[in-house]
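The structure appears right after this line, and notes come after that.
The complex is shown incomplete by one protein chain, all other protein chains being positioned as in the whole.
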Amino acid sequence: MGSTFGHLFRITTFGESHGGGVGVTIDGCPPRLEISAEEIQAELDRRRPGQSKITTPRKETDTCEIVSGVFEGKTLGTPIAIFVPNKDARSQDYGEMKQKYRPSHADATYDAKYGIRNWQGGGRSSARETIGRVAAGAVAKKILWQVARVEIVGYVKRIKDLEGIVDPNTVTIEQVENNIVRCPDAECAERMIAVIEQARRDKDSLGGVVECVARNLPKGLGEPVFDKLEADLAKGVMSLPASKGFEIGSGFGGTLLTGSEHNDEFYTSETGGEVRTVTNRSGGVQGGISNGENLTLRSPFKPTSTIGKQQRTVTSTGEETTLAAKGRHDPCVLPRAVPMVEAMVAIVLCDHLLRHHSQCQLPMTNLDPVSQSELRTRN
Amino acid sequence: MGSTFGHLFRITTFGESHGGGVGVTIDGCPPRLEISAEEIQAELDRRRPGQSKITTPRKETDTCEIVSGVFEGKTLGTPIAIFVPNKDARSQDYGEMKQKYRPSHADATYDAKYGIRNWQGGGRSSARETIGRVAAGAVAKKILWQVARVEIVGYVKRIKDLEGIVDPNTVTIEQVENNIVRCPDAECAERMIAVIEQARRDKDSLGGVVECVARNLPKGLGEPVFDKLEADLAKGVMSLPASKGFEIGSGFGGTLLTGSEHNDEFYTSETGGEVRTVTNRSGGVQGGISNGENLTLRSPFKPTSTIGKQQRTVTSTGEETTLAAKGRHDPCVLPRAVPMVEAMVAIVLCDHLLRHHSQCQLPMTNLDPVSQSELRTRN
Amino acid sequence: MGSTFGHLFRITTFGESHGGGVGVTIDGCPPRLEISAEEIQAELDRRRPGQSKITTPRKETDTCEIVSGVFEGKTLGTPIAIFVPNKDARSQDYGEMKQKYRPSHADATYDAKYGIRNWQGGGRSSARETIGRVAAGAVAKKILWQVARVEIVGYVKRIKDLEGIVDPNTVTIEQVENNIVRCPDAECAERMIAVIEQARRDKDSLGGVVECVARNLPKGLGEPVFDKLEADLAKGVMSLPASKGFEIGSGFGGTLLTGSEHNDEFYTSETGGEVRTVTNRSGGVQGGISNGENLTLRSPFKPTSTIGKQQRTVTSTGEETTLAAKGRHDPCVLPRAVPMVEAMVAIVLCDHLLRHHSQCQLPMTNLDPVSQSELRTRN
Partner (left out) sequence: MGSTFGHLFRITTFGESHGGGVGVTIDGCPPRLEISAEEIQAELDRRRPGQSKITTPRKETDTCEIVSGVFEGKTLGTPIAIFVPNKDARSQDYGEMKQKYRPSHADATYDAKYGIRNWQGGGRSSARETIGRVAAGAVAKKILWQVARVEIVGYVKRIKDLEGIVDPNTVTIEQVENNIVRCPDAECAERMIAVIEQARRDKDSLGGVVECVARNLPKGLGEPVFDKLEADLAKGVMSLPASKGFEIGSGFGGTLLTGSEHNDEFYTSETGGEVRTVTNRSGGVQGGISNGENLTLRSPFKPTSTIGKQQRTVTSTGEETTLAAKGRHDPCVLPRAVPMVEAMVAIVLCDHLLRHHSQCQLPMTNLDPVSQSELRTRN
């Protein structure tokens, strides 16, 4: 269980790092949306390994195929299935993993839970599973843009203790994609790249923080009580591998302020007479519902667990031993985590867009103007 | 939508701060569990207003009634409905709220979403809604204890910049309940109480961080991919009013370490030959699944939005004005947030206990020993 | 589990026949719908016992209270909780039931499933649970009417072998309510009433068939594959106590025709140029999706299990014995089943109305005209 996400825009991923391949089924996508494999591939290319000198050198093209749900370039309203076959992997790299549990990986917990494990490259716990999410995120982004011109921009905010200076209100995707670490602060990005390269040379790894902003978000998204927008975003983002936390708006830091310092006072905008807030410590969400201000969130990703340094561990039969990873791995997942975070944010927002529409924008006079003439007793 | 939570241990809350009352329906509770209204009331008493000088002076007893699902002191397996009637509230306190949006409250977003709002005391967005959660949490705690001796202990870790020193591995509920701020560091608790009292005198408010630990958690709880244990915990906790974030284990701080510093090395315990970890930066969860170590999490709660200081705001018709809250309110929600966090943690863990049991502990030889004799062709 | 129904218009019922009371929480109801306790009560009065000489003589007023979700006569968009307290029942009537399993009742299966049972009057398996459904159905009917002028009319089609002649295309609710058996064929209704009264005198019971029509249904409701409209209707109706089947359109009888006899040929209506069908053997649904023709369905309800005649049975400890019901019971549930079937049909249709709206009627240019001015980058 646990491979399905979303209530109305609902995705189900499948696949392990080794075996036939990985993919996703998207159910609930509105019909007649123009979408192409190229648009999806563009997002997958931001996620794929081997894209730069600071990611894993594994070469996988992660080429996607739209199996169903799109006809003559448009969505049918029925499930969109997207499939990415696995290439022949060097499973001999993983022989040692058959016996030894990698520290801070899922090997031991999968064995404890299921009593069985695909020990080739992480199996279902591999970050390769996120291919399906990123593909679905590409579709969600397209819907959000078509319906409300929502822009989602994620970026690396911090690597270890190197923190970039970025204004979420103005940052562009071009600035993010301008360097391989995906930090829009170009000067800081260079230093980030340097420490990541050093970590690789040290057979070690680094973590950091991804920040993401959604702009132009309509008011009213999010449901009171359990499905608050920030609660669903937290679940979505923290379901990504290596994420250890989540915060929205002022987050943990906001607790250092008093209420009078923290509250977002209201004003009425000169143009349009909109209710706006002077500050945005709420991060675009009040009472679990979007208020039309920019939605801002952050998530910490731990340093990659797989490292070349020798570590103490045990085998699946309980014998103590040591392990030093020999495979090709990322010295820092943050650059590749950016499109993953964006995808989860897009999926959650798209789901809530549909949910809000279903309940709160149902016309109380008629369902569908097209079928007005239906409204007579049929004899 | 959004008033139901959980997949197998599923709760649905209802009610507004004013009107008939608030409550919860718990579906999926195992049968034959001994539970009494007194046990539930004990948890509600930790949540109720007026319990100490640093909470709101509102006097509400929040007396619960078990409406269904319990018979002769035991659960029936069918839905447990628990109801807490609202007492006559001073709704005249809320007259001003009919017009003016309280900053950083849900008034404006509810109006934007629904085009209608119960302006009496916050309506559905009132923290009074959490009564249903705390009641359900009492049932979940009982199940967790009966099945696996799981202990859940929450406490105030920080108020503004005052941080208590607490060892999650040994802290007891008695230490937590020993003072009114629910910080087990008794010396720090006194200073916390002092700053909260000062904030009240200043007509201001404070925020802070709640920490929570679950001990004796069985291995194997949590589902790969989307329903990772930390993802569901994040959703549950961040669906509480005023929560602005969540972290598990090393959280945001863990990103300052390298992989070799951060990884939890494995060893085999002398007694029992269990696979254990030397450190616990994972916070009891690896790959989304509990590893048997103590589960530790934290959540920041913002300073209470309702303050006596005058603030800039607008009316529901867009006119700019000011507002200074006259009602009775909490200068700091943290002490009352502790049982709420515990409740959400218990509900998530109980849900995952049932989920794990359903899939991974199904005997492959027979469903039910009692009906062994059923296993013949009936003619 | 199993006390929640619906995906977007989602109801959760609670309560047993004895104990505090029964009720329902409705989540997902659109905001600003005018609804009153009186409207709900009117439907409950059609369901309540003691309404005529051919129902159980038990006197219960089943008076409902709206606990939450409605403010100043309008829905808030947040959960509507409706509660009906149980009156003091003569539980001494049920003393024998503590030991003896009533044939074709749920006593034995509840014991087998849960190992515990509320033996007072059926507990959760009592038809009293349907109060919550009928209350929710009243809300669903109101939405369907407000949005699309959908009319739902249920009626007794057959009692044992007495079958009324009714045209589903023209039958009115007034014709149905014109007699106590709820069969719009007035002449047949008299004979039905006579045989039911004879069954009561014989200490026996009768079954029959309820038919229901939904008119003015918009095209497009229902989802391909698993959530076909007829599949969800079948589940909803067959979840009612005593229902043993379901058919839509031509149903079982349609299999006696050939394809060329059975197919519904298309034509274009003179007024409006609508695609219509010459016949309606499909019953208003093709490929799981409403086609704008009248939706017609039928469900058989078995003869009441509780009868005064002596029957062979066993005790909960396995001893063979006999039982003759002494309590007050319905000699035929059909008249009271009519509002229950209507309620489930309304709830399913309302759920699918919202589902269709969410996916297929999302404007691809903007979510909400009101927030057009939001569509600029906020700096």
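A, B and C are the chain letters, set down in written order, and residue numbers restart from 1 in every chain.
The definition used in the following text is that contacts are C-beta pairs under 8 Å (C-beta built on N, C-alpha and C of every residue); 3 or more make two chains touch, one makes a residue touch a chain.
Because the structure is predicted, anything quoted here is derived from the model rather than measured.
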Selected from C:Leu44, C:Met97, C:Ala231 or C:Ala343 as touching the chain missing from the view
C:Ala231
On chain B, residues whose C-beta touches the chain left out of the figure:
7-8, 28-33, 77-78, 146-149, 151, 169-170, 215-216, 218-220, 224, 271-272, 274, 292-294, 353-368, 371, 373-379
If you put the missing chain back, which residues of chain A would it touch?
1-4, 8, 10, 12-16, 19-23, 25, 27-28, 31-32, 65-69, 71, 74-81, 83, 113-118, 123-124
Please give every residue of chain C in contact with the chain that is not shown.
1-5, 7, 13, 101, 103-106, 108-110, 112-115, 124-125, 129, 158, 160-161, 199, 202, 204-209, 219-220, 222-228, 230-232, 234-236, 238-239, 241, 243-252, 254-268, 273, 275, 277-278, 281-283, 285-292, 300-307, 309, 311-314, 318-320, 355-356, 359-360
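Everything that follows uses one rule, which is that only the chains that are shown with their structure count from here on.
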If I list every residue number at the interface of chain B and chain C, are over half of them used by both copies, so same, or under half, so different?
same
Need the CA-centroid distance for the pair chain A / chain B, whole Å please.
26
How far is the middle of chain A from the middle of chain C, if each middle is the mean of its Cα atoms, in Å?
42
Report, in whole Å, the distance between the mean C-alpha point of chain B and the mean C-alpha point of chain C.
36
Contacts with two or more other chains occur in chain B at residues 1-4, 13, 112-115, 124
